[in-house]
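All protein chains but one are shown at their positions in the complex.
Chain lettering (A, B and C) follows the sequence in which the chains are written, and residue indices restart at 1 in each chain.
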């Protein structure tokens, strides 16, 4: 059991932090960028740094470290969506030819790949039914699909005679794009006899989709840790400097205690989420073990994320309600992450299915 | 809609408070009394004051007012158990002869009647199965039965060919008595060919039992309100007088805020529980309406009782853990009440059954 | 104790319910029910419908449009209005500046302002909070220095809700900077927002909407006859006003309506059973709030706000937020682009404004518990 990271990983963290902190040097910069299309600005630099090639060459540890850094400034670049999730899915399920074809253009930033898996009303289920594949074309609707408008390639899950298949689509679909609550974009994607190429050899790919999604959940959870960390730091800084009634806010014990409780929640969440990455990175881990770890991590995101995000706003007061200030955007992003990866009820129910199988839960057994 | 009580009811409250405050003049007196059999000491005086005749002549308003006063000092006398519940059940379901026969001796305190309805593992269900009635005798087990050892008459629910019947039993059963967590006693009662007389005309009495139980739940909830009120008052008093670090505890904002939250919880609980009594007292209320009101009240007991009881202990610190001090006993009694009337999960599930039938919940409609 | 409303109050409730659901167009109420943005035009239209029927400012003195209702009737009026989705009369007019003028203003100032205030011919804004004075209102620094028959106002106000629509603004200003205590030397001044030197800057909120504003004052000249009551007594008027504000803030009717809408939505989405326990719990808490508001209203002495109103403020805001959180969860993944999510973000304000919940806890601990 070892939670430490090595020198190379430390360097990765530092380089990512420097790069991303430079692009999003303030909450106002980030806000201005999200108001123009496509709503993110660090993509080329992330590519130059080699971070977009991670799904093809590195372990979940590296992707999680990068995601956590992006989370600190809630960088709107779709790193987890396009690289960890879509890139990871291509790497895991694509044919050798597809991997070769896509990996280079994903890694250099020229191709943005997005997984279109969610279906209206499906509540995080991975079994496809709203889009069907037959005779080489797709028909149906996917929603919400984050950053679909900017996507060069969609990886679409669809019902086939053999189960849930995965398909590469480059064109021939319609989009209705909406702003998301965290300043990003998501679309309803409608396929009408859209030509599609199977990812990999065909057949039922639901297990591959679910595993890639679980790994993405863990990376999202690290984004959330980074965001929660910023919420806490910002709140502590505000309590120290902001004066009310002629004294700094940290004169008020009740406020300090709530900051202390935020710290407790953050450290506990960090432990579980980091452990989940370690489980995902371990070669001997089964998909079931990774799914369980992803759900444990997601549950922490939900419970700690609401607690920390809401209290960061409350302890700031009115200023936190303004778009000019940072913590409200963190609350929005934490809320969005939770609804991307599944909320507490979803993950509790998923964990409940196997909870009776063990007595004591042994995280390092 | 009127929450006020009239002059006569106010006099009842004052007389009860004087009487009970005299018998249980301190937490130590109460503790000493619970250590000797039968564990309560105000029964004769309650009888002399006429309070034990309430189920035969007054409305739930009066019994709730008395219960709340008993709750303030957590008087261990089984007023709700014997008078509201057993007395109320006799009054509602007994034959004219039985009512006549029992009402006088219940009212003068010479007969202690107790309802033996709970069954091992039944979790607050009112359909009897662990005890059966046939050929004039009862067989089976009831548990827990509060104050069974002191009881002169048991009203026993039992499975019959017609459903759940109710039976009067005076003798011929065996008891295994245990101390309860709140200093009272409860027994496992075993019936072996025990002669029993049907209460009323026979037939399925589950509805009558359930209604009497729901009315008892509301009275118990008032006991809980009285106890929560004392928890708050005692805690506030302690915060004002106890010094730590050279200053009174109410110098510490975080503690005061928690006392404020206790107050919020208490006032909200008081509203629902008082309303439940008003529903029960209203002649036009259906059993379904009383059941719903009882569950709403019980839910407040569970949620507010745990919050207030636990925080009263925490805000006191170590002293509250000692048997010499009062608030620990209040926490114990609040816990016991909740497990007598059904916990939060039970009442949530019960309310969930009908919750979809209305849009907006209108408490005075 | 009595369960039902008296026959009189029952009839009153029916009358309110009928009026709100038949005389206020569905088109207007749907804006509220669907949590869409209320435009100025719609709010004015709604309030003028109410005012024409004598239902806009029932708590005012009767000679200025009040109705002499009991507290319970006012509660019923308010709850039915919210249940029906009728936009509330603009609080700055109906609950804030109106009662202050009616209580403390001269006859001349009453005649000049109250009818237009009730009919929202003047849209009032509130100029209380300042950038360095959030919960600590008394530390305000905007000055009004007398210069002949004018005050010259300099400074900045913030959190001015819907100030972008404002015709006039009622202000707390410091008229005596040398007063020994911070609460002294404050006056209550009315300012025409078209006066030169006054600038409004809308502030974007985290839900993308524009609700609050900064208002800047650069040598704004205000006739002395726009002072309400006595000079340097403004803090007393402000406390009176804030007490009124807290009473209506529990939002019981709105929260009940929202919860019932979420129930319907959960049924539509097929997740009613999954959320049943949480809905039951919230319904129980909303019931407690509803009954406590009724208890306070029914028992309250006329006039002064009950300190228990702090309970209503705390629990009311927490439940507004909890129901909006439930609404987001019921939506599931679609919450990403759903207006329920924006409402969730927006409603974080309810535990901050109108005296934050920390301020309310301080009131309860101090005023009620004596801590």
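Worth pointing out:
Simple rule for what comes next: a contact is a pair of C-beta atoms (placed from the backbone, for glycine too) under 8 Å apart; a residue touches a chain by one contact, two chains touch by 3 or more.
As the structure is a computational prediction, the values presented were derived from the model and not from experiment.
Although it is not drawn, the missing chain touches A, B when the whole complex is taken into account.
Taking the complete complex into account, A:272 is the one of A:115, A:272 or A:327 that touches the chain left out. Note on the undisplayed chain: of the listed residues B:1, B:304 or B:331, the one touching it is B:331.
When the whole complex is considered, the residue among B:11, B:207 or B:321 that touches the unshown chain is B:321.
When the full complex is taken into account, the listed residue touching the unshown chain is A:360, out of A:96, A:201 or A:360. Even with one chain removed from view, subunit B keeps its contact list with that chain: residues 118, 120-124, 143-144, 146, 178-181, 186, 243-246, 252, 254-255, 306, 310, 313-314, 317-324, 328-329, 331-332, 335-336, 339-340, 343, 345.
Not every partner is drawn; the one left out touches subunit A at residues 1-5, 61, 236, 239-240, 250, 253, 256-257, 259-261, 263-264, 267-269, 271-272, 274-275, 277-279, 281-282, 285, 296, 299-300, 303, 348-349, 351-352, 355-356, 359-361, 363-364.
We adopt the following convention: only the chains that are shown with their structure count from here on.
On a Cα centroid basis, the chain most remote from subunit B in this structure is A.
Averaging C-alpha coordinates per chain places the centre of subunit A 39 Å away from that of subunit C.
For this pair, subunit A with subunit B, the centres built from the Cα atoms lie 51 Å apart. Residue positions 253, 256-257 of subunit B each touch two or more of the other chains. Residues of subunit C found to touch two or more other chains are 358, 361.
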